[in-house]
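What you see is the complex with one protein chain gone and the rest in place.
The first chain written gets the first letter, and so on, giving A and B; residue counts start at 1 in each chain.
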Amino acid sequence: MTAAGQAVRPAARPVSLGRRLRKNPLGRLALRAPFYVLISAIFVYALFPFYWVVRSSFTPEGRLFQTPIQYFPSHPTLANYRGALSASFFTDALLNSAIVAGSVTLLSLAIGSSAAFALGRFKFHGRSFVLYLVLSMTIFPQIAILGALYTTITRLNLYDTLGALIFSYLIFTLPFTIWVLTSFMRTLPGDLEEAAYVDGATPLQVFWKVLLPLIAPGLVTTGLLAFISAWNEYLYALSFIQSPNHYTVPLAITSFVSKTGSAFAVPWGQIMAATVIITLPLIVMVLVLQRRIIAGLTAGAVKG
Amino acid sequence: MKGNRRRGLTLATILAAALALVVGLNAASAGTAHAKKATATKAMKAPKVPNAKAIRAKYKGQTITFVGDSVGGGHQRDMALSKQFTKDTGIKVKVVPHPAASDASYSQLARAFSTHSSSIDVAMVDVVWPGSFAPFLVNLKPALGKQAKIHAAGIVKNDTVGGKLVAMPWFGDYGMLYYRTDLLKKYGYSKPPTTWPQLFAMAKKIQAGERASNPNFSGFVFQGNAYEGLTCNALEWLASSGGGTFIDSKGKVTINNKNARNILNLFRSQIGVSTPRGVTTYQEGETHTAFIDGNAAFMRNWPYAYSLAQAKDSKVKGKFAVAPLPHGTRGHSVATVGGWQLAVSKYSKHKGAAIEFVRYMTSMPVEKFDTITNSNVPTIPALAKDKAFVKKYAPYLSPATANVPRATRPSSVLGTKYNEGSKDIYQAVSRILNGTPAQDVLPGLQSQLQALVK
Partner (left out) sequence: MASVATTAPRPRRRRTKLQRRQTRIAWLLLLPSLAVVAGVALYPLGRTIYESFTNQEFLALSPTRWVGLANYRELIHDTLFIDSIWETIKFTLITVGFEFALGLVIALVVNSRFRGRGVMRAVMLVPWAIPTVVAAQMWKWMLDDTFGVINDLFMRLHLIARPHAWIADPSTSLASVCAVDIWKTTPFVALLLLAGLQVIPEDLYEAAKVDGANVLQQFRRITLPLLKPAILVTLIFRTLDALRVFDVFYVFFGNRPDTQTMAIYDQSTIVGDGHVGYGSAVSVAIFAIIAIFVVIYVTLNRVREA
């Protein structure tokens, strides 16, 4: 940890030397240089694997299996994208994942915000019990209930349907949503709400008209986190989904290995193209909402 | 702060535009590419459906789901045949490729059957499965009993459980040795190896010579990943070296014996020496990719790889041949029996249409088509007896390779527990290949299997 501190702020030397260096522009550069080296290192570390995916996705299948390796595709092609998008199980999967992740997000926001309203703005017996119950759900190992969830889902006739996933994903999205939104609810000042009550508003109206707009940043953050975790989930999808037309994106990606009849049984080019296609929306979303996510977490989870 | 946000948005817009561009270009160029592909693969036309009119009258408009092949050109064959079937009969066939690893496709079917799901009508089932799936499959004897008579009696017997014909033989499989004729000549060998030590010695020598020009070259590749394929491979090593077949036909577990230890340790000593180190992650696909790319001198694989290695884009076209697998210093060559059957699910809502599809798929013309296009082994003996046909299309069906004694996986003794037993076997072998001496692993495997057969 101390090493980390030094690395980040190289000025962690005797103060006098630091001061002397800082006075001179070249010295300032020398001070900043290791910092920028570090930034570049992080930049490359975070992005190189993704660059590699993009390069592989544009490389013709035959050339992927060639050495020496080309760091830039010399014969870029869209064949891999064509292949990936013409696999019906993959395009189905995009739609399925959007449906599942979207419904899970909306459901956990709807259910979670009303729970957060109760937990954050009301005082009643059993409140802390419910909070602890919710907290204990966040530490819940999903694998531990796989078998029982399986029987439950079969009994409910949800096996091999998207409903099975929407139902089971709530186990990890809902607790987090309740937790963060409750923190948000609690930080709001009481006067607005009181004024509304004095004007004769019902709790539901207060919730809908006064509180919900105020916690909008929290809704965005938790919604995004819920969306991403539902979009990425694999274990339950693998266990509860069977027909390829109900595959979600992670299932589809791992199925590419077997789904094409080409001479190369592992169509890495198509897998990489599919990876680019499904990752771009998430990256765009994260880029656009990056500031919101950090702000939301600052206000919510970490403070708790 | 505001600048930051704007920059983020710009970046996002650029990415979105790039995506749109990719998709757009893709759509634009799709047409031409498909046309090209079609001419390349349309080498042979799928056979017509006999008696199509009557079938059309009865089942037209129904849709059946067929869980079919995934390896090699198998999927393309399924698509071509289904298309023909739909054209002739009006029954729509949804072709769903099964997971590549056969144990994964076992659990897929097991889950569907245990939940009484009607999502599968016809499924291809491995030669080792009829025993455990029999309660969930339709008895095909009344409808297809006559057609079954043209198929090899041994396989039909395998597919008959408790007097019911629960599956129809579709194509057979056996392990064999592919070798590079050009390289054998280059390194002064006149014929392929007959024993495992010979194979490894030759593999090592050729590998040492070829590495100079090709750093990715390896002597020998096989299916070493921890999956059903490894059980098949290991069975061949053991049975060809006097090491038994894990469990004998009377249900006695025999795996912990000296010959088994020796041959398994021999293979362990070759990992990364005359094989790629990564061979312990290889399934069929990685294996044939290495061979077809000219990166291996020897390969253990099923017959399907023959047509892939002879295809236009193969680097070893015309430079390889097949032979029986090697055997131990004492012992004789064997080949693991593989192969696939077609079965109809008891929970299917369109059993009639499904049975008609199976009738078509297991008919003589279709098996011939499959043999030519996919180098699969027909289950109809009459086809293998046609000498001109064999010589022209399926040299691997010649008596030298095709008449090697077969070794069977212990599926009949293990019954419904076969899948678990096979997992115990391939996990144990995987441990050995990854470095644990066989003597430390086999006693454990012995007792695991013992617990399953009792």
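The working rule: contacts are C-beta pairs under 8 Å (C-beta built on N, C-alpha and C of every residue); 3 or more make two chains touch, one makes a residue touch a chain.
Note that this is a predicted model, so its numbers are computed, not measured.
In the complete complex, the residue from A:Ser88, A:Gln205 or A:Thr298 that touches the missing chain is A:Thr298. Summary of contacts with the chain left out: across A:Val100, A:Val134, A:Leu162 or A:Leu219, the touching residue is A:Val134.
As for the chain not pictured, it touches subunit A at residues 1-2, 4-9, 11-12, 15, 18, 35, 38-39, 42-43, 45-47, 49-50, 52-53, 56, 64-69, 71, 110-112, 114-115, 117-128, 130-131, 133-134, 137, 139-152, 167-168, 170-171, 174, 178, 183, 186-190, 193-194, 197, 203, 228, 231-232, 234-235, 238-239, 249-250, 253-254, 268, 271-272, 275, 278-279, 282-283, 285-287, 290-291, 293-294, 297-298, 301-304. Across the interface with the omitted chain, subunit B contributes residues 3-5, 7-8, 11, 101, 103, 107, 110-111, 113-114, 132, 135, 215-216, 225-227, 272, 276-281, 290, 295, 416, 419-420, 423, 426-428, 430-431, 434-435, 444.
Here is the rule we go by: only the chains that are shown with their structure count from here on.
Remark: subunit A and subunit B have CA centroids separated by 38 Å (rounded to whole angstrom). Contact residues on subunit A toward subunit B in their complex (touch as defined above): 62, 65, 67, 78-79, 81-82, 85-86, 154, 159-160, 242-244, 255, 257-261, 263-266, 276-277, 280-281, 283-284, 287-288, 290-291.
Note for the complex: subunit B touches subunit A at residues 4-5, 8-9, 11-12, 15-16, 18-19, 22-23, 25-26, 29-30, 33, 65, 70-77, 79, 96-101, 108, 111-112, 115, 117, 119, 215-216, 283-286, 288-289, 292-293, 308, 311, 313-314.
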